Structures are given as C-alpha cells and as structure tokens.
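First, the structure itself, so that you have it in front of you.
Missing here: one protein chain of the complex. Every other protein chain is in place.
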C-alpha cells in the first residue's frame, strides 16, 4: 500500500501514523516529493482497512498495490483451474454448455428438455427449483420437488445438474446436486458464502448486477477461504443506463478476469440480455472471447410458450446456437 | 397493463394472446393505431409476468400502468405511516436521529457514545454487532456479544437500539433489539425478507447500491406481504461512475419515494459519502429535502481514531451537525 | 403514444388535454381501466414533447409506441445499408477493418503503418490529426498537417482514410478525406451534426460514453435529416461502475442496433478497453456477434513504444488479430 501525505501536514501526526503502521508489523519507506511525501508500506497490508486510512486528515490518497484476494489470485496459481462437475470438466481448455429451463415444472418437461439439449451437445442440465423473484406475489419455484425432478432427469440422461440455492438452511436438499449456483442477488450474501465454503462441491458464482470484478473475486475468496476452492465464475450482465437491453453483458470480463484469476469463467447470455434473439450472437461472442462455457435457458413447449421466459430458446434454436458455438471453437483451435 | 402489438402481426397469434389473457381473468380493450394496435388490460395484472409477454414475437412493447406493490403503495394508504421504535416515533412529521459507532467494541465505548449522542439530540442508538465485510479476512463484528453491549447501553441511557441482521437464523438474538436493520447487500435476500415479515418489529430497510426505488419498494412489499408493515426505508448512496465520492447519495429519492409510498424515509450520509467532511452538508441537505430522519456514524475515541471509520464524526462534530439540523427543521416550520 | 390518466382526475382537465391533442392533428382513443383510463394517440406523435405531457398533474405515465427516428429506422428501410467508403464497401455482409495509429506523427510513420496493416488485411487507414484531449496541456494533434500526411499515405497505398473532425469550421480541410469520424464526446454536438448533414461523405458516428442506443440513432437522424444518409455507427464502450477496464464494451449493441436500424455497425475495441491485451478477444467477440467491421489502433515503433497508446497493437499483434477475425468470419459462413 502506498500512502500519499498531504503537503504541510503536521510532522507529529505523520509520525504517529508511521508508528501505528509499524505497530501492525509493517515496514514503512518514506519518499519526499515536490508537493507531497509518500509512504510505501512493506508487508501484508491486507489487514489494514484502506477506508480508514484514506479518511485521515493528513492523507491525500492511498493506493493498494497488492490484490486483496489470494486464493482466487492467479499470481499464486498461474495454471488454469480445471473443475470436475459430476464427471464434466470445466476450465483449462474444457468448454461446457449448461442448458435447461428457467423453472423446473414437471418430470415430463425436465426429462424432455434434458434429452433434447444433451443431443445438441449440452453437457450439464440447469433448471430452477428455488426462484428469486423481485415480487413476493410471483411464482417462487417448486423448491424441494424441483430438485427431485432434476435428479430424475439426471438419472434418465446421465447429465450432472446445476441449480440455485437461496438459503443455507436448504443445503441438505442439495446433497445430490452436482453444482450449486449462487445468484447475482446473493453474490454478497456473506453468510451463505461462508456456509458454501464448508462443503466440497463446485459452486457457480454469478456476478452481482452492480458488482465490480474485484468484488466478484472477493466473494469467490469468501468461499475459498472456508476450504472449498471449486468456484466457477459467471458473468450475466451488469446494470447500466441503457434501456434497449435488460442488462449490459460485459464480455471484456472474460479476458480481464482470466488475467487476475485462474478460476473458469462462464457466460449467461439468457439473463444478461433478457431477449431470446440476442442469445445466439452473445453466445458466439462469448465463445470467441475465450469463455470456458455457457449457461443457456431452453424451453420445450411451444403450446405453452407464454409460460416460458422471453429469454428462452426453443430446442431447435438451442441446437443452432450449440452448433455455431462449436464452429467458432474449432476455427480458433485450427 | 398496455400491450403494443407489432404491425402486421398474424391475426391468429394476436387472438391467441387475447384469449390467454382473458383466461387469466382479465378483460382486454383493443385500440387500433396507425402503425400498431394496442391492447389495454383491465383487472389485476400483477399476476402476469411482464418479461414473458414482452418477449413474444408479436409484442412491440408493454407498459405496466399499475404499480406492482400494494401494501407499500401510498395510493391505498394516503396518510404518512408513523412507526414507533421503542417509544420513538418516526414519520408523519416525526424526525429521528440515529447515531452510534460503526462497530460495537466494548461496554465503555458504546455507553459513552450513547450518552454523548443522546445529549446532542439523537433518539436512537445504532451500532454494528454483525458486520458485512467485502473481505473474508476483515473483522466481522462482535456478533452476539455486540448485541449484549448495545442492550447494556440501552438500559443505561433509555435509548432504543437498531442493529443489522445478516442471517435469519440469528433472529432469536435480536429479540430485545428495537429495530432490525437490513443492509444494502441483503436488500434482495428474499429468504431473509420473508422471515422478517413474520415478526412484529420495525425494520430499517436499506436501498441496495444498484437498486432502483421501485425494487426497494418491492423489497418492502416482501416484508409487508408477510404481515409486518413497520418498514422504514433508508437511502445510503447508489453506485455510479463518479470516483471522488464512494457512492452518490440520491437525495431526490426522498420526495420521489414519498410520492409512491407512505413509509418513512431516512438518510445515511455516513456510508453514502464515506468521508466525514461530507456528513454535515449531506445531513443538512437531507433534512431540507424532507427526510424523516438520519442515521449517522459517531466514534468517541480520538486516541484510537484510526480504528474508527473515515466516515465517522467525533462527538463534537456530531453535536454541531445535530444542532444545524434542528435549525433547518425550525426554519422550514416557521 | 399512450397516455395513462391518473385515477379520479378532474374530467375537465382530461377533456382539455384531449382537445389539445386533437388540435395538434391527432386522434384519441379512450379506454377505461379499473384504476386508470388510457388515451391512445393515433397519428404522428413525434411532434409532441413527451416530457411535457408526462409532467401534467393528471398524467400517471406515458409510453411512446413509435420510434422517434425515421430515416435511421429499419422499419422503413428493411434492407441493410451498404456504404461505399472510397471504394470499400461496409455493411450488408461487407466487413471492413480500419487500422492505424492513434496520432499521425510523420510521413515515415504513417506510410509504414499503412503498408503494414494493408498487408495484414486492413482496408481503411485511420489516424488522428485533430485529437480531443481531456487536458488542455496534452498534445492536440498535428491538425492540417496530419491530414496531409494521411493523404500521402493514401496516395502511396491506395487505402481510403478516416479521421476525426472536432469543429465544423475545419470541414474544408476534410475535402479529400474518405470518411469523417465524429468522436464520442461530440455525439450530441448538434451544430456539428447539422453541418455534416449538408455534405455528401460517409460519417463514422461514435456512441457517446453515456449515451443510449436510442440517442445514438437520434444523432444519426440529425445528420440524415440534413440529407447525408451515409452513416456508420460505432460502439466504443460505455461508462459504468467497473474499474478494471476503462469502459465497458457493449457488444449486445450489435444485434440490438441491427434490429432497430439498417445502418452498419462497427466496433472500436482499442478505445473501449484501453488495454492492448483485450483488443484481440474483443475483436473476435465483435466479429462473432455480427459486427460490420472493426477499427483498431496500431503503432509501428517498438523503440519509442512509450509514445504509443497503451491500447495500441504492434503490427505483429494486429496481423494475428486480423487473421483470427477472418477465421471466425469463415467459420460462421460455412
């Protein structure tokens, strides 16, 4: 950490600050500039609260030099992490497509979709059992029954399953789930993250709507600090002023996060855009940008299309997307 | 709800949509425009999922006419709600200042601050026992012990207390707490909101960093739908591109929310700005804009000021703020 | 336009509003809902100022049904527009790569870069003569001399040139320039747009840092309304809260804008990300998402690399990007 001291600060206060920093086990280098003096802190500065120091009267500005995350930091783990989700590998060159309906509705529905997306090349089945809804009056999902239906579809097709958790108390129901998803709204539900750190199961951690990549990495760190290092990051659109799309999909997050972390990164084009027409171009773009996978919503019931999301693809549309995605992957390998 | 149908949409699909809407118990008015036809839906459209309809091929756009929140809606409760927090009234002309330290640290600390802020005119004591921290390596609060210390200070001074909850499982520890705070990061932790809807205790609900006022009202609705209607809303800064301040305090939220809801609104200038120097001007501005109260961080230990937040006031500074706030309130009443 | 009238509005005021609308040459359809009545306006509502109407006491909300842009609207021009820039076609399946240095510095520099990028497959030469700089103390470009140097490079290589204008008074200097660029900061410099509407030359219109796609289309409309319909839109990143990248490149703008307009859309990955490492993945992603072209910064002087932008590629890096872009284009065509 570097601390810039204001010009003409009382020497006594500066010395007090230096003594206090040294009392925390750090060393301090002092450089005198034309307008300011600068303190360079040497040692593990992560235990210092940057906000506190930057609030001192004598402090002009501070700059954190080292990243606040360690277990999620590529500096200390230069190799890509490869995560095994029920036999399917993700990361380090392994690309996975997860597909399935927004909500699990019945065994017929989920098994049909599972078979269909598997045929098109999906290797993981996704489906919502517990649904986070902005309105208390909206459908909240089939809950435990939804998980049972997913497990049936897994048995039938052999596809590992991924579904969202909203409450750490529900963990016992997720015992046979292959990967647990943390939704964007819970990305900083630290109590939930801590509980997920205690289990031994891959976690799909979605970036919050208005969270920076650094905060996403800090949330991964929360889980990893507890012992569970199997984290797959997911970008699903951030909140901006634009109104033609529901959110703004931040694809530059793929190469940027890959510089900072060794964890795999997948993209959710369905929720990011909220419009099925945008799912294909954004899936191709994400693949071209180097994503480790995609998570896509697919419905299978044209007669009741109204009950499926505006962002869901039909099985035919999904087949077309999956096929084009493979073309891109092949082209970039050649 | 109004649904704008695309030009030249197949009549059969339009009729299917109309039949489906009618099957949901709603009536449909059709107006033909030059470029589009428009469906006006009559009845309770809150059960329809707007995203689903707007995703249909034949739909150009939709417009929700009625608000999705009811219990939090001023239309149905024209009078300001007045909430009693351990004997202190907030709302409907009753203005309250809540003050106290970022974290509760010791009985000496919390009792001294409580006495000091009470003398300056604060009527509620705030203090953090459970602390949400971005980093898993930061101090997480004294937890249950912190609540005990707050209760001691309450006993000593008679001030009702407000403190933050992070996990519904902790509710038994909050039995004697007068008002429970839901932090910005948990504003859409729906599982927590549902549990708070089942108790009979005022809730201080903070707006999320990147949540709209409408989403704040929907989160209030979650708690109210469960039966607990004692909600005080709190604006504490939103995330923008500006970097000179930590967040951008949205004071226009005060008169805007007051138009939509009858719930009281308080402002947290300490967290919004992150800088103690800005607390006074923003407290005065919030008061002038019609807030029902303020929640301000105060520390009391100049020798260890480093351990207090950059955004905390000294007791002397707080006394000055509280005094100026009263001048503004008096001026506007005269 | 649809106007939602507040419940219990005085009939006289509603009738006044209806009469006024009819006096503007529009017809009004009235539907009565449970809570509100709704006015459907028929005719050309673009002349009404939406903000004015939505501010009336009796108006709950309004919804514009038709788009405010016409000449830029795909509804009225279903076919993709193909724009000829000095013999190079862009749009409607024609993909163009524009490349060159941030600033034109010398004839040696610009001619060398031009030859090099041409060899790698670039078909247009870009280069800054007039430079918009946030600080008045930064280098402001070679100005007229820079344009002369670009023209020399054009003569030498046969590549059409594109460069930025900052002041309508400079137009005479741009006579032989093949395409004029309007920078992000000038996207709503309406006086400049009006002047560009009077000439007959392709315009590369960059999206402002905080402008919606709708505003971008309205700015295109400004130029087109004057008679010049040769507009190429350019997405170059929008301002968000994220700090790891300079801006957030909004690639969903490609398919979204293509739905609304028939104008070609190109992507500037260099300015969007501000980091050379991100240029390749974002170029590939833009291509996969269906962009009509790319505009990329290239420098050619490794000895003086400090004087080139952090976001510029070396000729070798550019060659690699151009080659991979072609692979993606080929894969998607097969």
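By letter and in written order, the chains are A, B and C; residue numbering begins at 1 in each of them.
In this section, contacts are C-beta pairs under 8 Å (C-beta built on N, C-alpha and C of every residue); 3 or more make two chains touch, one makes a residue touch a chain.
These figures come from a predicted structure and were not determined experimentally.
Novice: In the full assembly, spell out which visible chains the left-out chain is touching.
Specialist: A, B, C
Novice: Of C:82, C:151, C:171 or C:210, which sits in contact with the chain we cannot see?
Specialist: Selected residue, touching the omitted chain: C:210.
Novice: Which of C:176, C:191, C:259 or C:316 sits in contact with the chain that's absent?
Specialist: C:191
Novice: Which residue from C:98, C:218, C:284 or C:298 sits in contact with the chain not drawn here?
Specialist: If we include the chain that is not displayed, C:218 is the one touching it.
Novice: Decide which residue listed in B:102, B:117, B:286 or B:322 touches the omitted chain of the complex.
Specialist: Answer from the full complex: B:286 touches the omitted chain.
Novice: Residue-wise, where is chain C in contact with the chain that is not depicted?
Specialist: These residues touch the chain not displayed: 17, 20, 46-47, 49, 51-56, 68, 132-138, 166-169, 185-186, 188-191, 194, 208-210, 215, 218, 221-222, 225-226, 239, 274-276, 305-311.
Novice: Can you list where chain A touches the absent chain?
Specialist: With respect to the unshown chain, the touching residues of chain A are 2, 4, 7, 29, 31-36, 38, 40-43, 60-61, 63, 65-66, 75, 210, 239-241.
Novice: May I ask you to list the residues on chain B that touch the chain which is not drawn?
Specialist: Against the missing chain, chain B presents residues 210, 212-214, 238, 240-245, 248-252, 254-256, 259-260, 272-273, 277-278, 281-282, 284-290, 324, 327-328, 330-332, 334.
Methods note: only the chains that are shown with their structure count from here on.
Novice: For chain A and chain C, let me know how many angstrom lie between their CA-based centres, rounded off.
Specialist: 31
Novice: Which integer distance in Å separates the CA centroid of chain B from that of chain C?
Specialist: The computed centroid separation for chain B versus chain C comes out at 39 Å.
Novice: Using the touch definition from the top, which residues of chain B touch two or more other chains?
Specialist: 210, 239
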